[in-house]
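A quick write-up on the structure given underneath.
One chain of protein is taken out of this complex; the other chains stay put.
Naming follows writing order (A, B, C and D), and every chain is counted from residue 1.
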């Protein structure tokens, strides 16, 4: 039975359980819902959950563990002689699996029976060509040891599979029976099923924690490696960023942090006012029709690939800024600049602020608007003094999200701001960000184990800690503000 | 896994895709998957170990490094085949309507080196226009788009142009004289001095690819950019190429060794996967065959400078000769 | 009850402050106010009474164009404030509402501090010159609304954290702080205890000396106590309008009579 | 007023429905309810009276644990429903609230249709078997809340589009529809006209036959009319609690007396 079919059966059983559980609860209450603790559907749900969840979990676990077990068993069968020079048991296992798969296919075609296979010997029969016939390509001739291992692999997995099927179905049935046996009118079915929902919700929020742990883990080892090659003091204190291809680089993080902050700030200076004003206009002033049209249109801005923005910055905005501002003001002749990148990134971020804030503003109760209009406030006064404060927590969230995007953006910075790491106040100079350097150092042609590449990981981790600090700061500030009003 | 997987240099990528495509068309194996992501990352992936979820081939625009080989060994990748399949030429070009230039390495160094030799002394480079560098150049602002330090091209640019220019102008000797320590340290310091470029915006690092450089030249008409030969050949209507030491870059001049700035291209094959991954042997044979990498093959048509010693490579690939220790 | 106060009041001739002619209000297709003619006098307290859902709030909201904010609401007819049509194109509803203040039926304090709630109106209308004056206005408004003693120690606490009746008084204070010429109060005492109610009624009486007050109430007693004129609405119609004394003692319309006599509250 | 009804009622001995001992409620640091002991009888209407802000709503919300939803609110002491501590860990507040229903001070209809507002409770509690029964429950609840006639033609209209008093009655209908054992009503008639008020009072009287009702009101008359027992709160203290007749005619505490005699509304 295939895994898909098995899960289908379990789910079908659970679905049946739902209906039966419902019906059973009703009949135990003599058809009178009022005598039940919970709605009949909840009784059905408990049966569904008890049937499906443990069984599916078991299946998942089994599928994860079984290959490991079989692999170790079969690997131990492969003698050292079967492993070619320079290869590894791991690679031979690849062959074993492929051969086993091929045997299955041969059987499926009905060319040979089980007994033929059992009797087949790799040193006698031309296994490779037989396999080729069924479309399984094997690199070299199949060695007898490998062939035997493949047969054992097949047997074990088939056995395991059978056991899995039996175990899963048994568990499903057991859960089914148990859940049904528990159904009594006073059984707190709703609490059980809601408790389960709660567990799901918690599990969902743990995904975020796990992601963080994963990110830190995947960065930290290479970062340590980096600091073994490159002194941490120079990384954190030096103000020059000048990686060289052949080593001897200066890898001070400060110019990158500076560039990141500068570009992000400019981007937010563009996106936040435009976004908030757009949100206000859409939520408070625009007619329904205009809003229904404009909001999704603005959202397209968030969906345009960043490369388009990058090229827009490079080809259009950069030269314009250079010719109209930088040169006349004597601020330089660079067409790629912090300003260019920030401006264009700001455009990309508009919908982050506008759409999210629009929803929040729209959710402010009408009675507050009425209260303000009733006092003779103009619409703008109402917006500024009543609605924005009421919507502030949500708007702050939107701005933080936009800021996060700004910090994480690559393409626009590469094309708009250039790749030069500099610490300068002049917004018309080229600078670059941490993220850009993470990407470029990681995907460069330098050898991987060199500080020039590994610095990406250190940059990633530092940026992580840095933004963590910023977020904590933001949280504290928001809390402080909110305490006043909540 | 049925298909060959390779990863690595974006310079090699076009060649690898051309071969992969032809391979997929003419053989019964699936078309190999070719990833880009940089030579370093490609070699790192190659050295991650042997097995299905590791790649078979790493494309590289520079020679593998000892540290990579060590990583490989540590992860059980004991034998790799090094295959050099051709050369990549590096050219200097400006906008098609730009002025004509005939460079020498010394000119380039004189334009963008941070410190230059002037009357036997080291002085900070203050040249504003090309005319300041060499009298018969036009008085056009100096602006060079050079490959960023992540690029393998930068290494070649540094050694074959900047260092050569540094030596030619005599700056190297001055740096050497000023440096301290033993001979080796002195040399290193001098080379490092040579490789220090101006940071006042006259030389701009490009971390992206040649299309970015082209777009930047579009936005700054008086700039000079550094390109791969193949890229230039596909854009001869937009770029005006400069000669180097009086030689026009072309597949022929580079193959003959007349044009100085070029570098070899490689791919590295995990030997343990040969015979395991279907079609791998056929693929590498096909890659270095005359039909592909030869002077009349599609790779050369695209701009690859064919390896004069291709026959030797073909022989080596046929026999699966693993690479020896790095020399 | 001290209904005697009715007799105390001499019914002087007063200017007409608001004149409504032929007012119709529709919510989408439903006709909520039908053909209402009413003249609201200056320096007078006018009470609107009538069964729940008869259109009192709706009509009240017409008087300072608060209905503009409801999309589906449509107002027809003419409403004149001091002889000027408030629905005229030239009229700025903002200026109108500054002159015609409103206390809503459901208390709706802003999510701001108590102080800021009250200071809001004076600030936007520029009624004060400095912080000290503002403090004075806030205090006197809160005192008038009989809330000062309860909140004087926590002016910085959020207005939304008050009890129901406190919120209602806060809204009254907020409306009073802008010193409008006409004050529309939609059941201002519904959540108030008798003592607070008395204080608010006192405030209304006081306001009458200079301004007009229109009050919606369900308490006949309250109407009798504070108002000089009473309007009785029924199913969107203005059934009867006249001297409060007359309405309560000698209603002309049988509907008024039956409403009054069924009096319980 | 027909205060005579007070004497009509024989004060039978009734079971204690809710017993509160030593209840303290804090909002953050402020102590809103102090040391309240009270026994609420079964099949009885209990009125809570007291000046605005004295803690009536707060205490009422303790009785069905609605205070759980306010973060800063902390309840101490013991409240027993039928002898079981409602603040016990084992108690499911949901089940508790199904048994102890509530009408809030500010009408808060769901932004759904009128029908769905009323049908919600019966649906989630499984009180009905089919649509027809549900329809019947909705109709009878709306009738009890004296709203049926006004809304029967627009059951699909949103509940938020009703007038203030209609919303209040809608909330009463919603609470009644789940037929709770105890009904907590926080000023249920504050926005109602006398006739609707009378109808709601009638409903309360009717409910009393089977259930307990606790009603917060500012109208002494209403308390006298509908309740058998009255509790007077002042500044968070339960000052006096006893037979309604006794409280109104012969209060023991001087504070009660001064509140009662200052009666106006």
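Note that contacts are C-beta pairs under 8 Å (C-beta built on N, C-alpha and C of every residue); 3 or more make two chains touch, one makes a residue touch a chain.
Rule of thumb we're sticking to: contacts and distances are computed from a predicted model.
When the unshown chain is looked up in UniProt, the name that turns up among "Cytochrome c oxidase subunit 2", "Oxidoreductase", "Toluene 4-monooxygenase protein B" or "Phosphate transport system permease protein PstA" is "Phosphate transport system permease protein PstA".
The undisplayed chain touches these shown chains across the complete complex, A, B, C, D. Between the chain not shown and the residues A:347, A:386 or A:412, the one that touches is A:347.
Contact with the undisplayed chain is limited, among B:87, B:103, B:130 or B:231, to B:231. When you scan C:19, C:73 or C:91 for touch with the missing chain, the hit is C:91.
Only one of A:101, A:155, A:194 or A:250 touches the chain withheld from this view, namely A:194. Seen from chain D, the chain kept out of the figure touches residues 64, 66, 69, 71, 92-95, 97-99, 101-104, 106, 108-111, 120-121, 124-125, 160, 171, 174-175, 177-178, 180.
Residues of chain C in contact with the chain left out of this view: 81-82, 84, 86, 88, 90-92, 94-96, 98-99, 124-127, 140, 143-144, 179, 181, 202, 206-207, 209-210. Residue-level contact of chain A with the missing chain is found at 4, 190, 194, 197-198, 200-205, 207-209, 211-212, 214-215, 217-219, 273-278, 280-282, 284-286, 292, 294-309, 311-312, 316, 347, 350-352, 354-356, 358-360, 362-366, 378-381, 383-384, 391, 393-394, 397-398, 400-401, 403-405, 407-408, 410-411, 434-435, 438-439, 442-443, 457, 460, 463-464, 467-468, 470-472, 474-475.
In this section, only the chains that are shown with their structure count from here on.
When every chain is reduced to the mean of its C-alpha atoms, the one closest to the centre of the whole protein set is A. Counting partner chains per residue, chain A shows two or more touched chains at no residue at all. Multi-chain contact residues of chain C (touching two or more other chains) are listed as 106.
Counting only pairs that meet the touch rule, the chains in contact are A-B, A-C, A-D, C-D. Only residues 2, 9, 11, 29, 36-41, 43-44, 47, 49-52, 60-62, 65, 67-68, 70-71, 76, 78-79, 141, 148-152, 154-155, 158, 188, 192, 195, 199, 201, 204-208, 212, 215-216, 218-220, 271-280, 322 of chain B touch chain A when the two sit together in their complex.
Residue ranges on chain C touching chain D, taken from their complex, read 27, 49-53, 57-58, 105-107, 150, 161-166, 169, 186-187, 189-198, 218-222, 259, 262-265.
Contact residues on chain D toward chain A in their complex (touch as defined above): 92, 94-95, 124-129.
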